[in-house]
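Left out: one protein chain. Kept in place: all the others.
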Amino acid sequence: MNFEFPLKELPAVLRGPRVERRRALIGGSAFWGTMVEQGANAGRLRLDDGRVIDAESATYLPPVAPSKIIAVHISYSSRSFETRNKPRPSETPTYFTKPATALNGHGGQILKPVDCQYLNYEGEYAAVISRTCRNVTPDEAWDYIEGFCPALDMGLQDFRDTDQGSMLRVKGADTLLPIGPGLVRGVNIFDQTLRTYVNGLLVQEAHIGDETIWGPHYLVADLARHITLAAGDVILTGTPCHSRSIDPGHVVECEITGIGRVAGTVVAVDAPRASALGVGHQPTDSAEVRRVALGFDERVSDRFKENLAKARNAV
Amino acid sequence: MNFEFPLKELPAVLRGPRVERRRALIGGSAFWGTMVEQGANAGRLRLDDGRVIDAESATYLPPVAPSKIIAVHISYSSRSFETRNKPRPSETPTYFTKPATALNGHGGQILKPVDCQYLNYEGEYAAVISRTCRNVTPDEAWDYIEGFCPALDMGLQDFRDTDQGSMLRVKGADTLLPIGPGLVRGVNIFDQTLRTYVNGLLVQEAHIGDETIWGPHYLVADLARHITLAAGDVILTGTPCHSRSIDPGHVVECEITGIGRVAGTVVAVDAPRASALGVGHQPTDSAEVRRVALGFDERVSDRFKENLAKARNAV
Amino acid sequence: MNFEFPLKELPAVLRGPRVERRRALIGGSAFWGTMVEQGANAGRLRLDDGRVIDAESATYLPPVAPSKIIAVHISYSSRSFETRNKPRPSETPTYFTKPATALNGHGGQILKPVDCQYLNYEGEYAAVISRTCRNVTPDEAWDYIEGFCPALDMGLQDFRDTDQGSMLRVKGADTLLPIGPGLVRGVNIFDQTLRTYVNGLLVQEAHIGDETIWGPHYLVADLARHITLAAGDVILTGTPCHSRSIDPGHVVECEITGIGRVAGTVVAVDAPRASALGVGHQPTDSAEVRRVALGFDERVSDRFKENLAKARNAV
Partner (left out) sequence: MNFEFPLKELPAVLRGPRVERRRALIGGSAFWGTMVEQGANAGRLRLDDGRVIDAESATYLPPVAPSKIIAVHISYSSRSFETRNKPRPSETPTYFTKPATALNGHGGQILKPVDCQYLNYEGEYAAVISRTCRNVTPDEAWDYIEGFCPALDMGLQDFRDTDQGSMLRVKGADTLLPIGPGLVRGVNIFDQTLRTYVNGLLVQEAHIGDETIWGPHYLVADLARHITLAAGDVILTGTPCHSRSIDPGHVVECEITGIGRVAGTVVAVDAPRASALGVGHQPTDSAEVRRVALGFDERVSDRFKENLAKARNAV
């Protein structure tokens, strides 16, 4: 097959030199810039206007403006084991969508309405489309990938019992997709490791090349069979095991080595006004909701058991 | 409850005068215009530049440019009977999404890849959002609805067995949402009747006020509990019973009285190139696919039985 | 004439109740909200998610996303006197454009390259278009105006000698349009007063109803004769006398009573890299540049003379 990895020959988007683009907000002004890779300013952000600023303390807007966001349900073997008790969920990937209004910047607030109990993190990497893409093979798909971002595919699991599997309310609410701070090309994504932290405690870890079932080129080619992907579109590539629910005050981060680290803080907000009128499906605390929100802790390796327990009880 | 209908007082978007906006393409030029409601030119389209043209023969672009498209699964009692054997699918509506690339104009081509068998029509009316909307009550929601369009929520049912209920490939492929030709305000949508035709034969019919379970204001308030709706966003409001699969060469139309009639023609295209390489879920002919694609003909009233059979065997 | 003011009857956008919409950035998250007009929370910002936050300390994104920005050259009698020595520049308004990339938020940085000397402020109010508008009369134009924003139409006068009057480089550079923090409707713009401050010193002042030559409805009708205006488009309505150049470190603010106050801080950046290679028109210090950048101080009233001098020499 032409879509197995490691790849025999690296496409340009996976080869160096590394280029990371970020969009910083200073005061009320938004500025694009490129991370400095070498020399005295390495690790700082060179704005396109020439200024070099501290990258750590800056505020960032999402580095993408997608017209659509498509996410794989399960693409890591550990997640497949956790949820399906088998190493592969099926022979082919399945997908859902998040509306563009779910986009959130690095360091942003992730809203948890007070009538909801279960807001789960899922650390992921996103692949970003570079130009109009339709009806391509996996080999060709590389030419349509601009680069990669760290991302957090957050989910309000209280709504798992509604929407018949589309997860619109689970995954689609405002702020449920922190992404950034950078959009990176020139890094071999298959050589990287994904790690998610809650309040600094490691809660997810996976080597991307070893544990993901389908590469981003496969996902792009699969989707582009019937759907035109446009420049800026975001493909979320799935999460490894140990998605768990977190609470207001918790800080969640996803780091993809070589790509970057995105963070968000959970913030409580009032229940929606229409909910008080009985409009719409109300948050539910069913067995299925809890199964997904809380996971099956008995199968967790010792290495993670303590961190997951601490993260759950923090704040 | 404040969201039952008929409404005690009509909001502005449901009261006259009727205003219908269309976007015509003449040669390669796109022009907005307003339908002439009265006088010698009634039924013709007055372009904003002053020209009055024949509305029937014009080519139309979609009258909307949504950043998101959200669709109700089941909102008609007849559809709930057909698929669930009960008058109401649940106490609350459930939703899925279609990407903006599914948009199609009135008179457009609806693509059916040759490796697919089941392309189903679903005649619907769309509600279009007028301005940023979040956390509103059903009563308030009317102020955020710009108007209504006829729409066809087409579905490639061969992919029903994948995507775990999100229906991304069923409902999200390019061209699967013919909409237009006009965006209409000033018409009481609850007084209207929806009718779908295949090759001129009536195949769906429902009085909107009598048969829909939730009004557009309820759907908007429900969604805006957690998701910010933006100007131009499209809410598809569900279809009555008798969704069936149609074939290349078939012309499908959905008419909403008082609003307009949208048409599309099914066109065969090659199977995607990546499918030949074994990439992605392949179209499937399972019992569940056929149940949805073909319906339970035994329960169809005599009035429709012949038309549905003819439509299926046409061309 | 139907476009003189005061108006006999106030259109909805000029009548109460006052509604002010803002878009705040908290961490990396953007949230729309409405200013609280009355009660205990008056003057605070109610986010659409229900939270009420301090409006003064928030960071704001521009409350508009225009596809075009069109500005009147001269629309205040005092500015016409200052630049033309007559109360009216001509019988009809003239216009130029700014690209959307010039947009800047309230509190943003206004860039002054180090090879430029003259960065002028012009305090203005902006009219924002609510929906597609073409071929309307001034009376009808009110229905297409969403509301008003404070704005600063900044200009790098060092480029006045190039672009043959289009002012692309004078007015079009990145960051040269701070706008916001709010988009306001329900306020009679003709009853308001515009004031510009540099480092807190009053440098421009004009009563809008008394001193502007053309109302926003006239400008919209004029432009929409040949150009389709789209939802979100911004019309900048001109500045009164005393536009002057300011320097890095200066804070400039424009307040429109009843509407709000927008601020920006001038920041020095390097000269562009291509300038060092001799590419493009270089900043120029000609008599015409100085005439516009520095004004004719001899005609300034005593009330402003000291403030203008102080502002020029500050920092």
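Letters A, B and C name the chains as they come in the text, with residue numbers starting at 1 for each one.
In this section, contacts are C-beta pairs under 8 Å (C-beta built on N, C-alpha and C of every residue); 3 or more make two chains touch, one makes a residue touch a chain.
Being a predicted model, the structure only gives us computed values, none of them experimental.
Engineer: Which chains here would be touched by the one that got left out?
Structural biologist: The undisplayed chain, in the complete complex, is in contact with A, B, C.
Engineer: From the list A:77, A:212 or A:228, which touches the chain that is not on show?
Structural biologist: A:228
Engineer: Identify the residue among C:173, C:198 or C:246 that touches the chain left out of the display.
Structural biologist: Counting the whole complex, the residue in contact with the absent chain is C:173.
Engineer: Just one of B:89, B:123, B:165 or B:180 touches the chain that is missing; which is it?
Structural biologist: Residue touching the chain left out of view: B:180.
Engineer: Out of B:34, B:83, B:265 or B:284, which is the one that touches the chain we can't see?
Structural biologist: B:265
Engineer: Touching the missing chain, which residues of subunit A?
Structural biologist: 21, 32, 48-50, 130-132, 134-135, 228, 231
Engineer: Go through subunit C and note every residue touching the omitted chain.
Structural biologist: So the residues of subunit C touching the missing chain come out as 1-3, 67-68, 70, 73, 92-97, 99-102, 113, 134-138, 156, 162-169, 172-174, 218, 221-230, 272-275, 277-282.
Engineer: For the chain that got dropped from the picture, name the residues of subunit B it touches.
Structural biologist: 25-30, 49-51, 59-62, 104-111, 174-175, 178, 180-181, 264-265, 269-270, 272-273
As a working rule, only the chains that are shown with their structure count from here on.
Engineer: Centroid from C-alpha atoms only, then distance subunit A to subunit B, rounded to Å. What do you get?
Structural biologist: The separation of the two C-alpha centroids amounts to 32 Å.
Engineer: Measure off the straight-line distance from the CA centroid of subunit A to the CA centroid of subunit C, and report it in whole Å.
Structural biologist: The separation of the two C-alpha centroids amounts to 39 Å.
Engineer: Per the centroid of Cα atoms for each chain, what is the distance between subunit B and subunit C, given in Å?
Structural biologist: 42
Engineer: Could you list which residues of subunit A touch at least two other chains?
Structural biologist: 174, 272-273, in rising order.
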